[in-house]
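Removed from the display is one protein chain of the complex; every other protein chain stays in position.
Read from first to last, the chains carry the letters A and B; within each, the first residue is number 1.
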Amino acid sequence: MTAQSEAPVADETFHRIYAEVLQFYARTMQLLDAGRAADWAESFTEDATFAMPSRPQPVRGRDELTAVAREGAAGLAKAGEVHRHWHSMVSVEPGSDATLAVRCYAQVVATKLGGSSRLHRICVCEDVLVRGGDGRLRVRSRRVTRDDLA
Amino acid sequence: MTAQSEAPVADETFHRIYAEVLQFYARTMQLLDAGRAADWAESFTEDATFAMPSRPQPVRGRDELTAVAREGAAGLAKAGEVHRHWHSMVSVEPGSDATLAVRCYAQVVATKLGGSSRLHRICVCEDVLVRGGDGRLRVRSRRVTRDDLA
Partner (left out) sequence: MTAQSEAPVADETFHRIYAEVLQFYARTMQLLDAGRAADWAESFTEDATFAMPSRPQPVRGRDELTAVAREGAAGLAKAGEVHRHWHSMVSVEPGSDATLAVRCYAQVVATKLGGSSRLHRICVCEDVLVRGGDGRLRVRSRRVTRDDLA
């Protein structure tokens, strides 16, 4: 994904973009939670960065993102747990440079197979979304912070 | 505008449908949680099926749906608990046959009167929604799975 292939989004009407962003989070986090690591990584630009609390350096690019997601899925399978990501309270600010700045809350809810559910992590997620040449939104940069580490 | 930077013609109606679906879940699950069993059952088609984890066979039709919802409300009243259904991460896929396929997450949050709240169930809800002759969305089929039984 190059800057040149990004179509402007700021001139679209807000309600249209807002529904698209909610659908984007629903679809892509469902992919992550289903263990479809490579499909999830496709929701990022090729050169995307993802700064996550558990790593000292941001994860860069789809190969690294896929690897991190696979590692997470393997750990959950071993632990007999299902994790679900709930993005909510989504605030979308269209930028002047064809990007969307999103700030939202994220719950990671964990359920033990045969057991109970718990709030595993409460996070804030800050994304910069861009629209690719194929018209689809993708994450160019993501930064997640954890409330328990704030 | 070059072909490369041109986004595909957006579905003119998607954002409209998306808002309608979110409002549909908000209104109908609030009816269920308020114990308005028959009003909740009206959000299903007359011949709807609802496959739920606690029953070996799908519930069929509004009378059975109403009975199941009444039974649930009576059990909660006896237990001194309030349950709330939180549908979120709603992914909507318009079908070619005038239906909407929805996959979303659902939390059932339980609160003890005079006590604390807990995540009672974490579920995935898969609906087929249809629009009736009166223009309103209704559930034609619903399938709910529980993460703890996955």
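The working rule: contacts are C-beta pairs under 8 Å (C-beta built on N, C-alpha and C of every residue); 3 or more make two chains touch, one makes a residue touch a chain.
If you're wondering where the values come from, they're calculated on a predicted model, not measured in any experiment.
Per the touch definition above, the residue from B:38, B:52 or B:82 contacting the chain not shown is B:82. Only one of A:27, A:62, A:85 or A:121 touches the chain withheld from this view, namely A:121.
Residues 15-16, 18-20, 22-23, 25-27, 29-30, 82, 84-88, 109, 111-119 are the ones on chain B that touch the missing chain. Residues of chain A in contact with the chain left out of this view: 13-15, 18-19, 22, 88-92, 103-105, 107, 119-122, 147-150.
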